[in-house]
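The complex appears here without one of its protein chains, the remainder shown in place.
Chain lettering (A and B) follows the sequence in which the chains are written, and residue indices restart at 1 in each chain.
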Amino acid sequence: MGKILDSRFGKKIIFLLLTFVIVQILISTNIINDYLQATLATICINIILAVSLNLITGFTGQFSLGHAGFMAIGAYVAAIMTIKIPTFTSFILGTFLGAIAAAIVGFLVGLPTLRLRGDYLAIATLGMAEIIRVIFLNLEVTNGAAGLSGIPRFVNWPWLFVFTTGIVLLINNFLKSSHGRACIAIREDEIAAEAMGINTTKYKVLAFVIGAFSAGIAGALYASYFYFIKPNLFGFLKSIDILVIVVLGGLGSISGSILAAILLALVSTYFQSFPEIRMVLYGLILIIIMIFRPQGLLGSKEISLSTFNKLGKFFVFERGRK
Amino acid sequence: MKQLLQQIINGISLGSIYALIALGYTMVYGIIKLINFAHGDVYMIGAYVGYFCMTKLKLGFLPSLFVAMIICTVLGVAIEKIAYKPLRNTTRIAALITAIGVSLLLEYGTMFFVTANVRTYPPMTGILTRTFQIGDVIISMQQILILIITVILMILLQFIVKKTKIGKAMRAVSLDRDAAELMGINVDTTISFTFAIGSALAGAAGILVGMYYNSINPLMGILPGLKAFVAAVLGGIGIIPGAMIGGYLIGIIEVFVSGYGYSLYRDAVVFAILILILIIKPAGLLGRNTGEKV
Partner (left out) sequence: MNIKKYSIIFALIFVVLIFASCSQTTSKNNDVIKIGVNYELSGDVATYGQSSVEGIELAVEQINKAGGINGKQIVLIKYDNKSEPSEATTLASKLMTKDKVVAVLGPATSGAFKATIPVAIQNKIPVISGSATADDVTVDKNGVKEYAFRICFNDSYQGTAMAKFALNHLSKKKAVIIMDSSSDYSKGLAENFAKTFQEGGGTIVAREAYVKNDTDFNAILTSIKNKDFDVIFIPGYYNEAGLIIKQARGQGINVPILGADGFDSPVLLELAGANALNNVYFSNHYSSLDKSPVVVQFIKDFKAKYNKEPDAFNALGYDLAKFVANAISRAEKIDGESVKKALESTTDFKGVTGTFSIDKNHNPVKDIIVIELKNGVQHSAIKVSR
């Protein structure tokens, strides 16, 4: 934290508070109605998922196709907790337990599979997510394929805001630290990084664990906000959804992931009645971006307050933006 | 015992399909080190082409098979030229993401045109409806046909790869692309040819599945595609006989898992095999344990 200048830190806080208060006012005056609030929740959850996957894939260079699996763990743990004991304390506890469970699974799976590289790792993580899904499909406590319904809703805008900014700041600060630099070094050249004395396995697993933890939290928020979860919501396509956000925003750009999450949520709302077109569009986005701009829209650039200061503006975007 | 035999027959029919798809995966991976995610969808397209040949054009089974293989060949080559070729010199992750994109495009593009509804192949007629009873074991003509066509295609493939000039070129490019180029081999043509053969086999698998199960849908390629990939890894990716063995093994394992009451864990078992193989012997059953894969 000491690395961040006081004044910039202060501006950050003011900006975040402003975002929060403005949205809160819009909600209480019902300009953002229930329907828009659901979109808002989707955006927040997708931001957490995308930023955490970006940590694994964009910054550390480990291609994971199993992010939905970690999300599922968080969602199920939190859902079961709040159904059993529908109190707010139990929701918060469930969310963290879910995230920790996801992190533990991330660790257990990560340790052996992270020896694999590139596409092998992708397939292994995909397989892992499928196994998690099949297990939830067959457990008694998860109510199998029918899923859990009637999950009490404890998540509202203030909590979405707290969790989203919390996770984004956490990952952002992690990347700013020496650990983060180590992760980026691994992405750039694993062998060189190892030669420089970086314990590559440790950092790869660390990125994996933090990513899984965050995805777990996103899952818990999802379960609590949408009342209902089932194993098929966390299939291969969900992992792809998240990947599309990361790729579009830029492999290695936190603000890119945030912008892409917002953009794609809006696109998805437009294509409400044409889900095939939405998926065709996703396919095209992946191909076109990879061919013409493999690093994603923003690449590894970040949009921050100072970017705008240079342009002579003093508000609008922020790296830690919601 | 008779149950065991019957299950093995079931497993071989299923395994033939996986083997045909796995061959395409393994050849493409062998030559450009790319997991062609869209391969399962080429198989799906093959099934749809067969469907339209049989219902709209009223073609027989063999002509439909032929048409499906040709159209899939064209599709496979087109995918390679448009989506993969521009990325040949970028990272493997970029190529893999493109492959996922192509896969989504094919799946949902198909869904857009033919809707998500299940289509059914017309009922088979004549000799194709026969079943044979040997002891207590029942074999249908369709199962025999699947096996025969698969074996013929595999022999043909072995012949092409081992005995022809282009086959030699394929092996050379997969061993060392730069050296092959220096030796005067046209790498682009060779890669396209590999895609062509792999896609044709997938197309054949698609129409065989359509005939055997008579139910097809736009997302039918995802799971068999992934399982065929597991089969390819199991046998040793890049090795043609390995893909065949892997395909049959996965088919038989699947059938035994569901035959003995664990049908719900069938997919999980296949993926668990994948992860185990990747950790214990990443080179696969037939692969040599060298660093060449990395």
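Just so we're on the same page, a contact is a pair of C-beta atoms (placed from the backbone, for glycine too) under 8 Å apart; a residue touches a chain by one contact, two chains touch by 3 or more.
Just so it is clear, the model here is predicted, and its values are computed rather than measured.
Of the options A:79, A:121 or A:233, the residue whose C-beta touches the omitted chain is A:233. Of the candidate positions B:164, B:189 or B:215, contact with the unshown chain belongs to B:215.
One chain is missing from the display, and on chain A it is touched by residues 33-35, 38-39, 137-138, 143-147, 149-150, 153, 222, 226-228, 230, 232-233, 270-277, 281, 284, 288, 291-292.
Within the entire complex, the positions of chain B that touch the omitted partner chain are 2-3, 6-7, 10-11, 13-14, 82, 86, 115-118, 120, 123, 131, 138, 140, 209, 213-215, 217, 219-220, 223, 254-256, 258-261, 263-264.
In the analysis below, only the chains that are shown with their structure count from here on.
Every residue of chain A that touches chain B in the complex is listed here, in rising order: 57, 61, 63, 112-113, 115-120, 122-124, 126-128, 130-131, 134-135, 137-138, 236, 240, 243, 247, 276-277, 279-280, 282-287, 290-291, 294.
For chain B in complex with chain A, the residues that touch the partner chain are 33-35, 83, 86-87, 90-98, 100-109, 111-112, 116, 222, 226, 229-230, 233, 264-265, 267-268, 271-272, 274-275, 278-279, 282, 294.
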